[in-house]
Each structure stands twice: as structure tokens, then as C-alpha cells.
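Every protein chain but one is kept in place in this view of the complex.
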Amino acid sequence: MATAAAITAEREHYLNKEYGIRSWLLTTDHKRIALLYLMSITFFFFVGGFFALLIRLELLTPAGDLVQADTYNKLFTMHGMVMVFFFLIPSIPAVLGNFLVPMMIGAKDLAFPRINLLSWYLYIIAGIMMLHCIVTGGADTGWTFYTPFSTAFANTKVIEAGLSIFVAGFSSILTGLNFVVTIHRMRAPGMTWSRLPLFIWAHYATSIIQLLGTPVLAITLVLVVFERLFGLGIFDPTRGGDPLLFQHLFWFYSHPAVYIMILPSMGVVAEIVPCFSRKRIFGYKAVALSSIAIAVFGFLVWAHHMFVAGISLYSAMIFSILSYLVAVPSAIKVFNWTATMYKGSISFSTPMLYAFGFIGLFTMGGLTGLFLAALGIDVHVTDTYFVVAHFHYIMVGGAVMGYLGGMHFWWPKISGRMYPEAWGRLAALIVFLGFNLTFFPQFILGYLGMPRRYWQYPAEFQVLNVMSTAGSTILAVGYVLPMVYFLWSMRYGKIADENPWGAAGLEWKTASPPPTFNFEEIPEVTWEAYNYDEIPEPVEVSLER
Amino acid sequence: MFNDLPLWPARASTGAGNVDALYVFLVLLASFMSLAIFIMVALFAIRYRRQRNQQAEQIEGSTALEITWSVIPLGIFMVIFAWGAVIYFQERTPPQGATEIYVVAKQWMWKIEHPEGQREINELHVPVGRDIKLIMTSQDVIHSFYIPAFRIKQDVLPGRYTTEWFRATKPGVYHLFCAEYCGTQHSGMIGQIVVMEPAQYQAWLAGGTTFGSLAANGQSIFQQLGCPTCHRMDTQGRGPNLTGVFGKPIQLEDGRIVVADENYVRESILSPSAKVVSGFKPIMPVFQGLVSEEQLNALVAYIKSLSPEPSGAAGTPSLRPPGTQTQEQKE
Amino acid sequence: MSDSPVVVEQHGPELRHHFVTAEQQREASSLGMWLFLATEIMFFGGMFCAYLVYRLNYFNEFAAGSRSLSLKWGTINTIVLICSSLTVALGVRAAQMGKRKLLVILLLLTIVFGFAFLGIKGIEWYDKYKEHHIPGASFNADDLVHDYPQIHIDQAHEQIYFSLYFAMTGLHALHMIIGVGIFVFLTYYSWKGLYTPEYHTPIEIGGLYWHFVDIIWIYLYPLLYLIDRKPLG
Partner (left out) sequence: MSEHILSSKMYYGIWIALMILTVVTAAVSTIDLGPFNTVVALLIASSKALLVILFFMHVKYTSEKLTKMVIISSIFWLLILLFLSLSDYSTRHLGHA
């Protein structure tokens, strides 16, 4: 970082304004906090990824021969907890959102910079608790903490894991709160709601979910911890409690949490597609409102995770029909992104490749969601690898693709340097292929009946499992590559100018990297969003390394 | 080739075909939709690529299109919903007169008890062509009784009964999986469903060691626990006469009316004060912790057998004398 | 109030660098607090959901548990909290009018009410402790079975009532403690004269928080104490 800054030393920006550990750990600059988040979530991504690889290696053979059953159970538990709460939920909001939300609306910072820093510290405290939990034995409840297993039977570090996620939840709540206030109160003159970038709309919707969903998870985990400590009986059937109540409360948050992960990615794609098609987005209003619709409808569908759990038949029908409601705004988005490309001028830069990947994989993830919302089919495929494949298509195929696309798109703004384009395209391709090889076979495995969370399995499932494991190693390469060349580019990358993509949006109207307060002076917005007819096309990015 | 890589498991119950039909429909629909999207994306990407000096043409959007691609999918979704709901309704509605087999799950095994008294562990023998209703509960955590070949799955909960049913159509040996994560040996909590021709099944029934029929066991437990002292066969007892009660609506003391199903009987044994029958005092002792799940199942089966309803006996229709019960307990 | 540049300049230290006007800053803080209160509603909401489900299923036990609480202390505590809300509201008014001494007195009164509430809550909890009504190994509701022979009580279900009672009042008390802490700070800075008619946002949003905690209690009171107080027939 320091060297990159040294070369562009003539101009002061957020990276070279101050030096030293203190200037980072006590910063209230949203851009620096975004980078703190970037480093921490990258760390947790590789921790979770390491667990994932061990899981896949164990499943290479039908017998449980690599690790013990208990170890395996801890592996998938910690994989889930780390990836969901320490990577996916903070990923785009806390890194790209933190960096970009104020810039995109023409503000100097988020509304509450110190709370922003506090939420990073909460994240770090939670992360340290989680790491401590992992190294001292870990938990084996699955990330879902189902009672009464988690409260009365598991003899692992459930309390510590629960409290860690409780604290991480507050970090997430504070981030969401900061975004909502910022978007409402800090917009530059002329930045009306209908001129907001769709990335902002997506983050607004995400923040609503964080604000209204996360507290329910928090209190539920508190009750689990208390139940474990004092034997309250609230979720304990031997004392008249109902374990399904836990599931209701848990999924009330954890289903919308999926939208916390995917909505920001949709926002990223809605920025990338118009830019590399040189077109205003098709159906701006529909895309913006569909984000809000997803946030609202997302809260009405949680019990579709519980169709075989013992809920009433009638309730299941209600939740099934509501689940289809949430599919509509998702479909609207896909159609609009596709329509945006119509009669555009399309280039195949790395971010656009990720956007293609996102559209494809999200479409498949979404469509397989229709299977799971159909009651009759859900009974057969729920708790099998079909579900595993489905949510990885959404969370990895969707959310992570969007995250990587966004990282490439805004990397020049963040670092002031270009990443190597050829490597970028190669990595995108590897990720796409590796992902499909890893997870597509799991759909078939699931319909064949292989239950999830199985440490050993009948031999007939081996062929598909071997394919999946093979794919996961390719995927791992695809994920390591960007980290390597991003680091490389900080020193050797070509210097990026203010707007290398010829993109619309206020963040491209300030220097790369931006000054500490983002703009030399607060801009006044007089144009509509995605005014690509008014922005000259950039020179096509060459494939030089 | 496709024998090595099948796309679905064996189809061995009456319900499996229905699920597969909807599945195939959805696979076709999903493939069509994904292909449509992929082809559009690819087509636009190639046709309008920048190397061709393509100039972008600004298009605002179209309300008509937005409405079209919201309403049409919604219509299709409603069809899928209805189709899935019908299957689900059938899956969750056991036919009258199904043979009732009790399942008790514990970490990490399945204990199964036939009405005739046969007991099995991690194995379930059933004949072809008979409706089987599983009445399931768990001793510890949540498990899930999953038979892929029948396309059915139901979580098995501690503290209450859940049920599922099937009618096997093809003899063979099929997987039984626990599908809800339940601890260390979750993946070891598997077993076999052995579907037999009726004749073989009879032979199997005759061959095993039996412990007396479930209902008979229940009766002796009923005696041992001293229940008949209050639950007398006439109307003079301090507790309601249990003859013919099962499956009937019952008026409670607080005015509510509940159906005396398996879960009601279970609750009334374990926590008698929860739903007291109108006209009786809450004097029955609590049996929570005093009877095992197996004993509880036997008791439920016994109380069921006191109702002339054909639900207990396997598929034999009986002529029930009308209007002979439900009066006693209302006094 | 006006948001003229004069105000901005006069109160430079309070205006954080990234806001353009003092009004923008004030509205941001206020919206932030309201959003936080929205999350708090959902935080308590999870427990209200559990409460609702079990109250519908185990009404008898809830009724008996509710009777075993002290109506006297519960009502007094409600009144104490309402009084504290009044002092907070008047405190905000004093701040708006720039009456520093009055503000400090009202804030101190609020703190006193807060401690009074917590003290009474402590007495009630101690009574419950003596009655073995605290969920856990020593839980015992034989006395309720004995006291209310008309009500059919299952001890296990009774414990669920008390679990929820302690969880809800405990969480509420935790909010009270945090509230008292905030008000100690506010009192200190008010005494220092930090707050003026132009800048008293902390008093306002601290007040919002206090009123919210009051509202939670306004619901907890009937839900926990008044479930079934009618004469037993």
C-alpha cells in the first residue's frame, strides 16, 4: 500500500494522507474502514474455504476415512458459520458498500463514521471469538443451531459460537443503520431518489433487512445460550418447549439473510452491465423497486425451510405460495439486466465476465429455488445435496461472483491501479468452470437422495462426489488467483486514471484513489443515473499484463 | 452408461411417480428458462460487441414489458404451487385403514415396532400394495425419516408424534436415511426399507420373535400403571371411559373442542392437566419421565384399539355400530 | 429552528466535518436513533413471539405465574417509569429553552427514578428467588399448585412462564441500566453547559431511548402481571 502511494505521491489521497498502524486502527474514514474490512473478510474467506476443501476431500470416498465423524461435523459447522456470518453477510456491504455508498451519493463520509469503525471492531471481536471457538474445539451444531441438539445434546463450544454470531450481528445492524441514515440524509444536492445508482437501492434494501431481521437472530441466540446455561425450557420439548419455535425465529432472520448476501451483488451487477454495454439500464424503476420488494417479501417466506419439520399443513401452503411471490422481483431483475444488453456496445472486460457468470448462475440458483418452494418436491429434496447445490448457486455463484466482479470493477478506484486484465479474465473463467463442476453434480446427488451433512455415504454416490471434489480444487485456484494479482497490482499495476471504464456515477468523478473527503467540493447532480449517452467510451482495455 | 449415473432413485411407491412428474416438468421449465436467458445474453454479447464498432442505442425501458415478465412468471408459479400443494396434501393425508407402525428415533438408530409386535432396528419390512402409516417420535433430538425411493421425508420430533405414509409398489431393498442433522453418527443413522411380496411378508411376520401385539402390550402397561382404577369401562370412573374415544372430537373443560388424535393421547398421558376433558377434575398424575417412548406408543396403540374404528387393524374394514360412544365423557 | 450559517459557525465543534449543516447532522442523529429503536422492537419482538405462542398453549400456567407476581410492585414500577418519562420530556423542553439548571435537575430526577425502578425490580426478583421461581435446577412451583387449586398447573410449563418473565424483564432491566448510564453522561455534560437551545441532540436522542424503554414496560406490565387477575371462581 505504502509503495503504491509513494509513486503517486504528488497528490494527497486517503491512502497516503497518514501512515502508521494508528492511522488505520483509529480511522473514521469510510474508505479506510472498507479496506480494514477487506483484509478481515478475505482472511475469513480463506479460513472458511479451507474447511470447505477439507469437507470435499473427506467426501472423495464413501467411507469416512480422512477425518473423524465429529471433526467432519465441526468442519461443516464452522464452514457455514464463518462463510455466512464472517464473509458473505459483510462481504459486499462492508467492503464495497462502505467504500462506495458515500461516494456514489456525493457525501464526504457515512453519517456516523465512529459507529462505522465501531462496527468493524465488533466484527473483529466476533471474529476473534469465532477463531478462539475454532481452535479450542469448535461447535458441531451446524450453522443452524437446531434445538434441542444445540441446547441439550451438543457438547461442543455452542455458547461461544452463539455469542460470537450475536456480536457479529450487532456489527451488521450498525452497518445497515449507517447506510440507511446516510442514504436518507447525506445525498448531494440534486441526487434525488430516482437518480440514485441501483447499487445504492440494493444497499438500502439490504440495510432494511439487516435492521429488522438481525435483532431476531440475536435474541434467539441469547435464548439458546440461556437455555444451555440455565435450562429455561423454551426450546426444550421435555419441558414443554417447542423446538419448532426456534426454527421459526431462526429462519425469520436467516431466510432474509440470503437476501442480505445476494441483493448487494445484484446492485453490483446493475452497475457493471450498463457500463460495459454503454447503455442506461433497462427499466430503472423496476430494478430499483424490485430490490425493495425482495427485502419486504423476503420476510414472508421463512417457513419454506420447515416444510417437513412438523409445521401445520395449512401454514406450509401459505408459506409456499408466498415463496413464489419473492421469485417475481428476482425474475424482473434478470430480465432487465439481459434487456440492458440489447443494442448496447458490449465489451468483455473482467467485471463484465463476472456479471455474465452472475446472471447465469443466479438464474440457475433462482430456478432451482422454484423446485424447493414446490411443496411436493421440497419434501423429497430438502436436507439433501439439492439444497446444498441450490444455496451455493445463490451464495457462491451469485453473491461471490458479484463480489469479485465488483472488486475488479472498483479496484482502480480503491487502489489507483489496474489489475492485469488477462489474468482477470482467466480467473473469471476458472471460477465459473470450477464452480459449475463443483456444484452442478450436487443437484443430481440431491435428487438421488444423498442427505446433507453426511460424513460417509453409500458407494453409489461416489462418482458425482468425485466430480464435485475435483471441481472444488479448480475453484480454489480461481479464488487464489485474484488475491495474488490484486496484491501484485498494488505495486506493479498500471496507474489508473479517474475513470478507466468510462463509467457513470459520482464515484468516477473524483480522483483514483479518492481524497480523504471523497470530493474536492461537494458535487451538484444535474444528470440522471447511467447517462451513458453523455459519457465518451474509454479506449478498449488491452490484454497486457 | 445411465445405469451407472441415474438421474433419480428407484421409484417404488404410489406417490413417487407424482413427485417425479412435477420434477421433470420443473426441470424442463428451468432448462428452457435458463437456456432462454443464456442464449439471449450470448446473442446480445456477440451481436452487439464493441469490436464491431457497435454504437449503443439508449432505451429507457418499457412498462408493458415489465408487467408482461412479472405477470406471466407469476401465473406459471401459481401452477407450480398448486401442483406441488396437491402432492403435498396427498403425502400428508394418510388413507383410512392404513397399517400403523411406530417408529422411535434416538441417537443414532431407528427403533421400529409393528402392530403385530415385531420389533426391528434400522430395518423396516413392509409388504407391497398396503398403505403404511408411520407414527414417529424421537427420544432425544430432531431426526428425519427419509426414504428416497418413496420420495417422502418427515422430521421426527422429540415430545410429539409426526406421521408419514406410503404404499410400496415394487419389492426391493431401499435406503432409509436420517435427513436432519443429529450429531456425531448422523450419517450412520441409516437403514433399509425391505419391500416384500405379501406372501413373503407373511412368512417374515411369522418367522420373527414377537413380543405380543402392540395393543396387547399397551393393555398390560395400562394395567401395571393402575390406569383402570380411574379409567373404568363404565361411566363411574374418576377419569373418562376411554372406550371409543380415539379419533373423536372431545369437549374440554375450558370449552375448546379437540380431536383425540395420537398427539392428544400422548399429551394427556404426559401432561394430563393441559387439556382436561369437560366434567373431570385434573387429578391424574403426570407421567412425563415415567414411561418410555416405547411404552407410550403401546399405550397409544391400546387406547386406539378401544375404538372400533378400523384405524388400528390393518386394512380390515369393520362394521361399526353407529352412535355408541362419545356420550360418556361429556357428563 | 433556523439553520442559518451563523448557527453553523457558532457551533463549529459540535458539527462534525462530514455534515454540511447542523440541521443535517441533527436529523441524521434523530433518524439513526429511530432506526435503532426499530431494531430494538424486533429484538424484543422475538421474545414477544415466544411469549404469544406459549401463552396460547399454556394459558393456565401463565395465569398462575402472573398471579404470583406482585401487582403492587408492578403497578408502582409502571408509575415510576411514567414519572421518569415525564422528567425526560420536561428535560428535553428545558434543553430546548436553554434552562441549564432545570435540565440538570430533571435529568438527575430521571436517574433517581431509574434506580428506583431497578431497586423495585430487584426486590421482586429476590422474592421470586425465595419462592424458588427462578428457572433452573431449583425451580419449584409447588406453592402455585397449592395456592391455586382451581388452576391446572404443569410445573414444566410453569417454568416456561418464568423463563420468559425473567428473560423479558431482565432484558428490559439491562436496557434500563444502559439508559441510566447514558443519562449519567448527559447530566455531566449538561452540568458542564454543553447543551444549548441550538445544540442538544444528545438530550433528544437519549430521551427517545428512555421513552422507548418505557413503552416496552408499558406492554410488559399487562402481558406479565395482568394476565388473569379476576377472582377465582
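So that you can tell them apart, the chains are marked A, B and C in the order they are listed, and the count of residues begins at 1 in each.
Keep in mind that, in the parts below, contacts are C-beta pairs under 8 Å (C-beta built on N, C-alpha and C of every residue); 3 or more make two chains touch, one makes a residue touch a chain.
Treat the numbers as computed from the prediction; the structure is a model and nothing was measured.
A.B. asks: Determine which one of B:S13, B:Q118 or B:T163 touches the chain that has been left out.
C.D. replies: Hidden-chain contact among the options goes to B:T163.
A.B. asks: So one chain is hidden, and I want to know which residue out of A:L96, A:V216, A:A327 or A:M490 touches that hidden chain in the complete assembly.
C.D. replies: Within the whole complex, the residue contacting the unshown chain is A:V216.
A.B. asks: At which residues does chain A meet the chain that is not included here?
C.D. replies: Its contact residues with the unshown chain are 184, 212, 216, 244-245, 248, 252, 299-300, 302-303, 310-315, 318-319.
A.B. asks: List the residues of chain C that touch the chain left out of this view.
C.D. replies: Residues in contact with the chain left out: 1-3, 23, 26-27, 30-31, 34-35, 37-38, 41-42, 45-46, 48-49, 52-53, 56-57, 71, 75, 78-79, 82-83, 85-86, 88-90, 93, 96-97, 207-208, 211-212, 214-215, 218-219, 221-223, 226-231, 233.
Convention: only the chains that are shown with their structure count from here on.
A.B. asks: Could you see whether A-B or B-C has the larger number of C-beta contact pairs?
C.D. replies: Comparing A-B with B-C, the pair joined by more C-beta contacts is A-B.
A.B. asks: Taking mean CA positions as centres, which chain lies farthest from chain B?
C.D. replies: Most distant chain from chain B: C.
A.B. asks: Nearest whole angstrom, what separates the Cα centre of chain B from the Cα centre of chain C?
C.D. replies: It comes to 45 Å between the two C-alpha centres.
A.B. asks: Which chain C residues sit where two or more other chains touch them?
C.D. replies: In chain C, 58, 154, 156-157 touch at least two other chains.
A.B. asks: For chain A, jot down the residues that touch at least 2 other chains.
C.D. replies: Residues 238, 240 of chain A touch two or more partner chains.
A.B. asks: Which chain A residues qualify as touching chain B in the complex?
C.D. replies: Going through chain A, the ones touching chain B are 64, 69-70, 73, 140, 142, 144, 146, 148-149, 152-154, 237-238, 240, 243-244, 277-286, 307-310, 313, 316-317, 320-321, 324, 327-328, 331-332, 334-336, 338-339, 341-348, 356, 359-360, 363-364, 367-368, 370-371, 373-380, 382-384, 444, 447-449, 451-458, 463-464, 532-533, 537, 540.
A.B. asks: Under the stated contact criterion, what part of chain A meets chain C in this complex?
C.D. replies: Going through chain A, the ones touching chain C are 107-113, 115, 173, 177-178, 180-182, 184-186, 211-216, 218-220, 222-223, 226, 230-234, 238-242, 245, 248-249, 252, 517, 522.
A.B. asks: Can you check the complex and tell me which residues of chain C touch chain B?
C.D. replies: Listed in rising order, the residues are 58, 60, 152-154, 156-157.
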